[in-house]
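We show some of the complex, not the whole, and keep each chain where it was.
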Amino acid sequence: MIRSRKVGLMNRLVQLGILAYVVGWVFVWEKGYQEVDSIVSSVTIKVKGVTMTNTSTLGPRVWDVADYVIPPQEENTVFIMTNMIMTLNQTQGSCPELPDKTTVCKAEEDCHAGYVGTHSNGVQTGNCVKYNGSIKTCEIYAWCPVEDDTNIPRPAFLKDAENFTILVKNNIWYPKFDFAKRNILPSINSTYLKRCIYDPQTDPFCPIFRIQKIMEAAGQNFQEMAMEGGVMGLQIKWNCDLDKAASLCVPKYSFRRLDNKDSRYTVSPGYNFRFAKYYRDTSGLEARTLIKAYGIRFDVMVFGKAGKFDIIPTMINIGSGLALLGVATVLCDIIVLYFMKRRHFYREKKYKYVEDYELLLCTGGEQSLND
Amino acid sequence: MIRSRKVGLMNRLVQLGILAYVVGWVFVWEKGYQEVDSIVSSVTIKVKGVTMTNTSTLGPRVWDVADYVIPPQEENTVFIMTNMIMTLNQTQGSCPELPDKTTVCKAEEDCHAGYVGTHSNGVQTGNCVKYNGSIKTCEIYAWCPVEDDTNIPRPAFLKDAENFTILVKNNIWYPKFDFAKRNILPSINSTYLKRCIYDPQTDPFCPIFRIQKIMEAAGQNFQEMAMEGGVMGLQIKWNCDLDKAASLCVPKYSFRRLDNKDSRYTVSPGYNFRFAKYYRDTSGLEARTLIKAYGIRFDVMVFGKAGKFDIIPTMINIGSGLALLGVATVLCDIIVLYFMKRRHFYREKKYKYVEDYELLLCTGGEQSLND
């Protein structure tokens, strides 16, 4: 009888384990009784900050939001120019191409009228002209003079951009539960909002971010990133348990660099693009200022799941949990019949009342134990 | 025997209830037999409308799409400028800052050369100059004259924008089922499309929206919103049952305001941003027209789920439903053994054939009843 109790205890323990898993893990930890919904989000972004530069080409110059945010508004993202190569007064015409392996020439035979390469700035005219004192390159028809982007300004042109601030307004919505919320929490008043700066410890719900702090939190160096540009992820996580109070559903901010810092594995490292400002000079001729803008793009990425009690997942989990309880019996049986010392005695007992072999087969291994 | 029938009936009733839940709720109502997929969507937006203004600064002026949609195209969103503060002929130079708590000064000591505050328009030069007859403020190096945005034009500058129309073309795709559809349904012809305006009752599938109607549907006042701007959600819901005909999978439009109307809880209420148009004057000097654009941003938010019969969720739901049927037996047992008057008789019967206590324990409470 002592051994008998052992088996019984074991069976109960296995059942208890399964019960603990179903209740503890599935229901308490993973909230298996909840229906989930994914997020629908809308983001608006506003940058603030002014900085000044003083170069020989441009003279003293102030840069404000209208100058360095390009385009002026986007949906979930904002681009802040931190460095630039400006090519003033470009007009349509002919000029020598930048020298490189394929464009350096000695005579007209080296150039092919109409040829355009992948990295060309214009269409070759077929002439070979002087680029500077020692080098001749193929002439191209292009916006002239051609942009020379071999040397990026060091340090970054708008190196003070690290003090700029970004205000992110985020509105989320869980359609299945018709639950909407904003990242500017109702508990925050406008006086606080006017002077706060996000800080994970002291101001975790302030929606205003200082660029330098974002960089730091992502483990990046602003001055380094400002030169060649880059893409930063400003992640907002909204994991909400809607069985609890709505006020407990709050955003969680985190920051991550999204582009590949390691330039070995990438073409055109960093982030840059070209745009132009078009002018008409007095004679009516079109001219432009070409700007190769390096800068940091902040992608606001909103994600998360909301859960709320629902009968379907609850029932599915209870049902499959009950089915698992049956495993305990099978396990116990196997042990009793095959691994215990007194197994012959049990087997005898077990099959004593089996009178119809057919029905035994029919009910299967699991149920047969109940006979 | 009467009581016995009662117990049997009860057991059958509980089983019936569970069966009804599995069949009715899980399968019919929640479509538990379907695999679901989330949407992949692409949106293009086109605005139409012309309006005219007549102010003392600008004279009579017509505004068309190229003037009031900024930037000219975006992915899932469109911004329509409804109000603006224009600062003409800004050039780089020195001028007095706008007066506020931190910028009003009495002497040069109050100003600090190089200082830039969060709300500054430029970099302080360290001088204290006259702003107007009575007030002196710190001089700044900035785009001068500085923009004065204390008074927003009332009523909104482009108050007739409520008659503009927005054409939304939406293409959705459910990758798992390779099912694609457009919001311009095949049943709609181009004659209808040229003159229709969306109306929830009469034209629920017309993809052309009059702004004023969107506002109304969202319970907003256009004229009020036009002054300070705002963000509107144009929601397209595609809930498709792909076990039925594809023609039953149609878009459902709804509208919602996404920004916080209540200005107590927010900084910079409404929606606005600054951009500039750059010019060269005859002497080659760069000048710009700075525009603080207030307006309504329409975010097109596409969401939904498609479901299609799949063996996996069907089997999971059947399996866990069957497991739940077992609960009926347990429940019935508990009642019979513990709550019924004749329970002693039943217990006796029940345990009569139990010869091996060990095996009884092993099979557990549920199965033991079958002995």
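Each chain carries a letter (A and B) given by its place in the written order, and its residues are counted from 1.
To be clear about the criterion, a residue touches a chain if its C-beta (ideal position, glycine included) is under 8 Å from a C-beta of that chain, and two chains touch if they have at least 3 such contacts.
Not measured: the values here are computed from a predicted model.
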Oligomeric state of the whole complex, in copies, if 2 are shown: 3
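Definition applied: only the chains that are shown with their structure count from here on.
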Rotational angle, Cα trace of chain A fitted to chain B, multiple of 5°: 120
Length of the line joining the C-alpha centres of chain A and chain B, rounded to whole Å: 19
Contacting residues of chain A [partner chain B, same complex]: 1, 3-5, 7-9, 11-12, 15, 38, 40, 42, 44, 46, 48-52, 60-62, 64-67, 69, 71-75, 163, 165, 167, 169, 171, 173, 175, 180, 182, 184, 186, 188-190, 193-194, 208, 277, 279-282, 311-312, 315-320, 322-323, 325, 328-329, 332-333, 336, 346, 349-350, 369-370
Chain A-touching residues of chain B, taken from the complex the two chains share: 21, 25-26, 30, 32, 38, 70-71, 74-77, 79, 92, 116, 118-123, 141-143, 231, 233, 235, 237, 256, 258-260, 263-268, 271, 273-276, 278-280, 282, 288, 290, 293, 297, 299, 301, 303, 316-317, 319-324, 326-327, 355-364, 366-368, 370-371
